[in-house]
Every structure is written in C-alpha cells, then in structure tokens.
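What you see is the complex with one protein chain gone and the rest in place.
So, subunit A:
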Amino acid sequence: MTSLNIDLIINLAYIASAVLFVFGLKMLSSPATARKGNLMSSVGMLIAIVVTLMNEIKLPWENIIGGLIIGALIGSIAARKVEMTGMPELVALFNGFGGASSLLVGLVAVYAATNTTFTNITIILSILIGGVTLTGSLIAYGKLSERMPSKAIQFTGQQVFNGALVIAILASAVMFIQNPSADSEWLYAVIGLSLVFGIMITIPIGGADMPVVIALLNSYSGLAACAAGFVLNNNLLIVSGSLVGASGLILTNIMCKAMNRSLNNVLFSGFGAAKVSTA
C-alpha cells in the first residue's frame, strides 16, 4: 500500500472513532442507553488504537506492546477490584494518569529537531495542563480515599503564593519558547511548577466538593489531550480532547447546580472569607 492510502484509511477510521465518541457521550447522558453508550465509545477507542498501530512499520514493538499490556492489566485489575464506594477516587486516579501521559507526550516532542514556535507553545500547554491534572487528581484521590485530611487546607499568604506561581509558570514558559531545547532548565521549571500548581489549586477545596473537582480535572485532562493533539498534528486527539474538555465543563456546572452552588463558590470558597462553606 502506498503511504497515501494508509493516511486515507487512518483518517477515515479516526472519523469513525470521533463519531462513536460523540454518540457514546450522548447516550451516556440518558439512563436507558448509558451502558451501550459506554460500549460504543470504547469501540471507538479500540479502532483508534488499532489503526494508529497500523500506521508505523518501524515501531519499537516491544516497548509499545509492553506498555499497552502493562497499562491494560493495571487498569483492569484496579477497575475490577474496587468497591463501589471507592469508584470516584479511582476515576480521579485514572484521570491523573491520563494527565501524566499528556505531559510525557509533550516532553517527548521536545526532542524532535524541527519545532515551530506554535508547536513549542502547544508543547508547553500539553505539559502544563497535563501536570496540573496529574497532581490535582492525586490530591483529589488522596482526599476522597482519606489518605490525607479531607478538609480544606489554607495558610496565610496562599493567594500571594499562587499568584507568584502563575507568574513563574508564565515566565518559564516564555523563556523556554524563546530558546527551546530538551536540556533547557526552563522546561523542567515549567514541569515542576505545574505539578506544584496542581496541588495548590486542589488543597483549598474540601473533601465534600471533590466530585465536582474531579469533573473539572477531567475536563482539564481532555484539554491536555487536545494540546497534545496540536503538538502531534493529530486531529482525532484534538476532536476528542476538546469534546471531553467542553462536555466536562458543562457536567461540572450541572453538578454544581445540583448542589445548589456556583462553580466559583466551589473553587474559591477555600481561598476567601467564606470558611463556613467547606463544612
């Protein structure tokens, strides 16, 4: 087969996957069709993985198959063993792994020789959002599973600290983009700071609000996948990532409304004056 044909087949299959994801999500929001919807979206995922594997003949097969098998084993054992009450925190943990993966995809892309400035910006976004998703989800997991105190953690100067953190992330990102290389210390600064930032945005939120936070972090991990899609010029990643990002945000909002809260109230109640709201 010529490479043009393979490209065509891959893109057609990617369209099929995207359609299955869309219908899957739609069906997941109604009780009668939810289980079928989940199945549909998993078929979409299977198609996407198989077709992507078809693409490259010179793949490092041992590594890829090894990685897939190890991941599938860990995931399926965890999913099968977990108690019903432990499911939300397991979802948080899975979500964190997804974020970590997007971070690594961004990091690997730095090694490519020819990156445009636009690619470098998306690499930083992929690393940043992936990193925040990773540690944010880990904290959410810790709070829900009561491996750490579930109450909101606050300290004096928290807002100032977080403000400084944001500025430091932006500055490191700009420094990296101006002089991108795999040994750039600014790259590692962005990674480290985004990991810290993920922790900082999650600790001031109380354990009772964690489901909303997980929904929001899930939306972030979609955006991280979307950013990774821009890094790799992969339209399926962009479509599915932004689908999850947008629908995750809507779901977060719906969940807040069900609790009679606003999203701002959930996210920032730990910061400001309202200490009562963490009860």
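In the analysis below, a contact is a pair of C-beta atoms (placed from the backbone, for glycine too) under 8 Å apart; a residue touches a chain by one contact, two chains touch by 3 or more; residues count from 1.
In this text, contacts and distances are computed from a predicted model.
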TODO: Given the options "SigE family RNA polymerase sigma factor", "proton-translocating NAD(P)(+) transhydrogenase", "Urea ABC transporter ATP-binding protein UrtD" or "Peptidase family M48", say which is the protein name UniProt records for the missing chain.
DONE: "proton-translocating NAD(P)(+) transhydrogenase"
Task: Residue of A:Val132, A:Ala152, A:Ile177 or A:Leu236 in touch with the missing chain, whole complex considered - done: A:Leu236
Task: Touch with the omitted chain, as defined above, among A:Leu128, A:Ile153, A:Leu187 or A:Ile214 - done: A:Ile214
Open item on the list: List every residue of subunit A that touches the chain not included in the displayed model.
Closed with: 21-22, 24-26, 28-31, 34-35, 37-39, 41-42, 45, 48-49, 52-53, 56, 58-60, 63-64, 66-68, 70-72, 74-76, 78-80, 82, 84, 87-88, 90-91, 94-95, 97-98, 100-102, 104-105, 107-109, 111-112, 118, 211, 214-215, 218, 221-222, 224-226, 228-251, 254-255, 258
